[in-house]
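Only a single protein chain was left out; the remaining protein chains are all shown in position.
The block that comes next holds subunit A.
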Amino acid sequence: MPTPDTMILDEARRQMTVCVVCKYCNGYCDVFRAADRRPALSDADLLFLANLCHHCRNCWYACQYRPPHAFAVALPAALARVRVLSWRRFVGLRPSPGGLAGLALAATLLVPLLAVLLVPAETLFATHRGPGAFHAVIPRDAMVWGAALAILGPVGWVAVAMVRFWRAIGADTSGPQVAAAVPLALRDIVTLRNLSGGGAGCNDRDDAASGARRRAHHLVLWGFLLTVAATLAAAGAHHLLGMRAPYPWISAPVLLGTTGGVALLAGVAALAWIKHRADPAPEAPETRTAEWTLLAVLGAAAASGLALLVLRETAAMGMLLALHLGTVLAFFVTLPFGKMMHAPFRALALLRAAIDRQETARPHARPQDP
């Protein structure tokens, strides 16, 4: 009896085989040339290729074999399924889409609930001003230890999954090769080169060329990194400068956090809008809930963070702080099990592809005209 996993992998292999022979889409992204170098299309090859795919959907609209053709090539959906499979395989666990959404919601509500139960109402709903106001509501020790637990567990788990994934797709590479390829991979990550459709743009909503999703993703990526930077800056201010949160408007943590939060929120809203309006034909429907869950968690974290900033001198601050911490908790507890896994795995896939590219960087021969 073939398992659902082997069926997913075999179907992706069948479709990818058509692509390896056809090659028409090889200008859109790195997937096709990477596949060319791996004509055996082993399971590990497919796990790699699936994570290299940025899901621009171009190869769906451009495909001469898309359904109703008998060859039924629907590569974006087939690779989306393999991606999810790869995350489950290397993380070792993946809740159902509904379970994942439930987990996110529960984590989000947990902190406000604990706050209501544990913090006296006259503190929680009071107006706090000045340095140390946040810790007047939620003690600093609780926040630090909670954060450490909530962050280190999932991040460690993801790190282990990354190591296992790399063993599957990069065991044949050497340290120097990796080191030389890291700058290339980093450039691909920060520029989202594979979301440019070979220069023509992506088929975000339908077969029209568009740069909207790439721009929105840039906002999310940079917004996210800025909020991470804000958190680090806050920790620095606390430990090195002895400052106490909330920090003044004109301070590194607040400036970074505000810019990042606004970018993140705008990017998430744009991604959600594009997803909502997009032609569903190229999609694998069962992968959608996890995508919406991630957008919801990121959006809620950014929105509650910004609300906290604006309303921090009002009585709403206590609950907003709890809610914001809840969304951050939701982000981390769902990290290894949700769509967020695309980020670390894609980074590794891009690194692997960059190593390939370096190996073939020799000027190529001049074969016969086709």
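The criterion applied here is as follows: contacts are C-beta pairs under 8 Å (C-beta built on N, C-alpha and C of every residue); 3 or more make two chains touch, one makes a residue touch a chain; residues count from 1.
The criterion applied here is as follows: contacts and distances are computed from a predicted model.
Trainee: Leaving aside the chains on screen, match the unshown one to its UniProt name from "Tricarballylate dehydrogenase", "(Fe-S)-binding protein", "1,2-phenylacetyl-CoA epoxidase subunit A" or "ABC transporter permease component".
Mentor: "Tricarballylate dehydrogenase"
Trainee: Can you say which of A:8, A:63 or A:325 touches the chain missing from this structure?
Mentor: Within the whole complex, the residue contacting the unshown chain is A:63.
Trainee: Any idea which of A:26, A:86, A:227 or A:334 touches the chain not displayed?
Mentor: Of these options, the touching residue for the absent chain is A:26.
Trainee: Across the whole complex, list the residues on subunit A that are touched by the chain not included here.
Mentor: Residue positions of subunit A that touch the missing chain: 17-18, 20-28, 32-33, 39-41, 58-59, 61-65, 68-71, 197-200, 207-209, 360, 364-370.
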